[in-house]
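Only one protein chain is missing from this complex, and each of the others stays in its spot.
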Amino acid sequence: MTASPLRVLVWNENIHETRGDEKALANYPDGIHTAIADGLRRHLGADAEVGTATLQEDEHGLPQNVVDRTDVLLWWGHAGHDLVDDAVVDRVHRAVLEGMGILVLHSGHYSKIFTRLMGTTCALKWRNDGERELVWTVAPRHPIAAGVPHPINIPEQEMYGEFFDIPAPEETVFLSTFEGGEVFRSGLTYTRGNGRVFYFSPGDQEFPVYHHVDVQRVLANGVRWAAPVGERRAFTADYHAPGWHLA
Amino acid sequence: MTASPLRVLVWNENIHETRGDEKALANYPDGIHTAIADGLRRHLGADAEVGTATLQEDEHGLPQNVVDRTDVLLWWGHAGHDLVDDAVVDRVHRAVLEGMGILVLHSGHYSKIFTRLMGTTCALKWRNDGERELVWTVAPRHPIAAGVPHPINIPEQEMYGEFFDIPAPEETVFLSTFEGGEVFRSGLTYTRGNGRVFYFSPGDQEFPVYHHVDVQRVLANGVRWAAPVGERRAFTADYHAPGWHLA
Amino acid sequence: MTASPLRVLVWNENIHETRGDEKALANYPDGIHTAIADGLRRHLGADAEVGTATLQEDEHGLPQNVVDRTDVLLWWGHAGHDLVDDAVVDRVHRAVLEGMGILVLHSGHYSKIFTRLMGTTCALKWRNDGERELVWTVAPRHPIAAGVPHPINIPEQEMYGEFFDIPAPEETVFLSTFEGGEVFRSGLTYTRGNGRVFYFSPGDQEFPVYHHVDVQRVLANGVRWAAPVGERRAFTADYHAPGWHLA
Partner (left out) sequence: MTASPLRVLVWNENIHETRGDEKALANYPDGIHTAIADGLRRHLGADAEVGTATLQEDEHGLPQNVVDRTDVLLWWGHAGHDLVDDAVVDRVHRAVLEGMGILVLHSGHYSKIFTRLMGTTCALKWRNDGERELVWTVAPRHPIAAGVPHPINIPEQEMYGEFFDIPAPEETVFLSTFEGGEVFRSGLTYTRGNGRVFYFSPGDQEFPVYHHVDVQRVLANGVRWAAPVGERRAFTADYHAPGWHLA
């Protein structure tokens, strides 16, 4: 079974912050990863040990031994998707297929790891005008929606609009609308191999979305939902002799 | 195989019209069923023979021999769901399970036939203030979305909002947003037995939605999509002797 | 949140037993419900309080106050589906839509409650020759499959074969094969309203399947999975004034 407490790692490309983008620093003086990690700690308490890692670290802070001991990884990237080393993407991909949970956040829709897990372009429409986003629950029984108001009201946020070029989700938990009239499938689940994937779009470097208590609650719920239920296992194509299963 | 041309039947409870509701008559002087049928004829041409039936007719215009020769049925009801005879609902239900296509429209979400096919309450939020509805395609490859603008712009319409208490759709073709900020899963497909079900929410007695060329196109696409591919067949629970399939 | 421990109720029509069917009594001298309940107690321990109810009791042992305090109901019926009072079915249906979990077992595929939740005939092929059934996991990450061998080997069981006339499952957890070569979707999940539904086919009055440790484990996993996550809530269609959600 999963280690207790859950070992959670928040990854951030940390580019807007390190290059000094004013809005990003105003909202996230210690980096987006720190704000997300703090929110998780607040909601998960002793149930989780939450760490962080960034692009600038050795192997982007994701060497094999770190990935090996991560139950759930959160991924935030935007300006530096191309800077992520393919070997690290391979490693994270393999870990997800073997059972590590992953939450892909906002502009992570275009990250190497997400497009590889999806198999599609993951394109979408966008407009960064600070519009009100309403996040509606369309799966009220889903554990990721537990305790969340209907709708979540985010006063200012980047618009993400359909068509979002993803495979049909296994579960659509949230749909978002924006002041401009657009709609977006904003909370989506997938299974890939032995791992669970949750994509959640609210959250941007230019707005303080990760300080929103309900956004934090969704992420905490998502971490619980994506947690592994057993050991990691690799699926391989093997010969099976007649009667192998009848012993 | 399906008869050619397709035999399509538009059913309307025809209550707003026969009791003289002014708005309904202003929009649909010959009844909602006539407007829908005209739209289908325009788009399907020689590919379909389109008839109509109403609640007020004998057996609501749906005696067994009529149901037997219907390939696709469209269902519009609102004020008189309870007036529909259970025997007729049984007959239509059985026909769907055996292969007849059905399109359930707008307030038909609360009809006996739809709630029976779904197994849920089919409840939703609503507000009839004549708001703009935008209908967004989230399955661009789906034949029901063929030739439809993204979004369809309906200037005035009743708001239908989530949570819509339905089973998770097999395919979500359209999502709608409303001026008030609500969202609705507005174009949904299901298979039930050997039959196909398409629910499409745009369309109300108080607004001229069924005269909208894109709404008509969606309905025409839906009729083609829901058309049977073979003979009707009833599924029954039968004993099968060992080796029955190895002859 | 859900009461702790989980309040589980195993319902059995209890007809084969009370009319003295020899095989049923040989396998289940205290009734199928007792065997199922014992298995759940073994696997769930202090996490659950497991009771039983039967057709022969007042209101079939399912008066409103009992249904109200049940978190997860298991349903076993075969020879007496028609004897179940419609008012009780209404009550159970409503409870599921409002959040009670339900596990429908084996021949319960033809029960009033299951066909109402599904909206289809739920027909299937069958042959009661005591064939080996292998239950294969096709969703290894699913919590219902946790700790279960691949395949589960059931030495003697009734064959249930496709086509099983059900809506496309939300999740297919198990597929079964039989010595005669047939296949059956044997472990399936659905959401209906605020409630979760798990159908699991292994289990018959003529074979001691409910004494099989892995079958017991699946049922225990299913109970955990179907447990409510919050208060019961009824979905209704209500007017919502403009701006109701922007307060």
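Note that the chains are named A, B and C in the order they appear, and that numbering of residues resets to 1 at the start of each chain.
Keep this in mind: a contact is a pair of C-beta atoms (placed from the backbone, for glycine too) under 8 Å apart; a residue touches a chain by one contact, two chains touch by 3 or more.
Bear in mind that the values here come from a model prediction, so they are computed numbers and not experimental data.
Screening A:Leu55, A:Leu73 or A:Leu117 for touch with the missing chain picks out A:Leu117. For chain B, the residues touching the chain absent from view are 99, 134, 139-141, 143, 146-147, 150-151, 153, 170-171, 191, 193-196, 229-230, 233, 245-246. Even with one chain removed from view, chain A keeps its contact list with that chain: residues 97, 110, 116-121, 123-127, 129, 159, 161, 163, 165, 167-168, 170, 180-182, 190-193, 234-243, 245-246. For chain C, the residues in touch with the chain missing from this view are 132, 134, 136-140, 150-151, 161-164, 168, 171-172, 175-177, 179, 181-183, 185.
We adopt the following convention: only the chains that are shown with their structure count from here on.
In this assembly, the chain whose C-alpha centre lies farthest from chain A is B. Two copies of one chain, chain A and chain C, touch each other, and the residues they use overlap strongly: the shared fraction of interface numbers exceeds half. Chain A and chain C have CA centres that are 34 Å apart.
Work out the mean CA point of chain A and of chain B, and you get 37 Å between them.
Shown for chain B are the residues in touch with two or more other chains, namely 161, 163, 168, 181-182.
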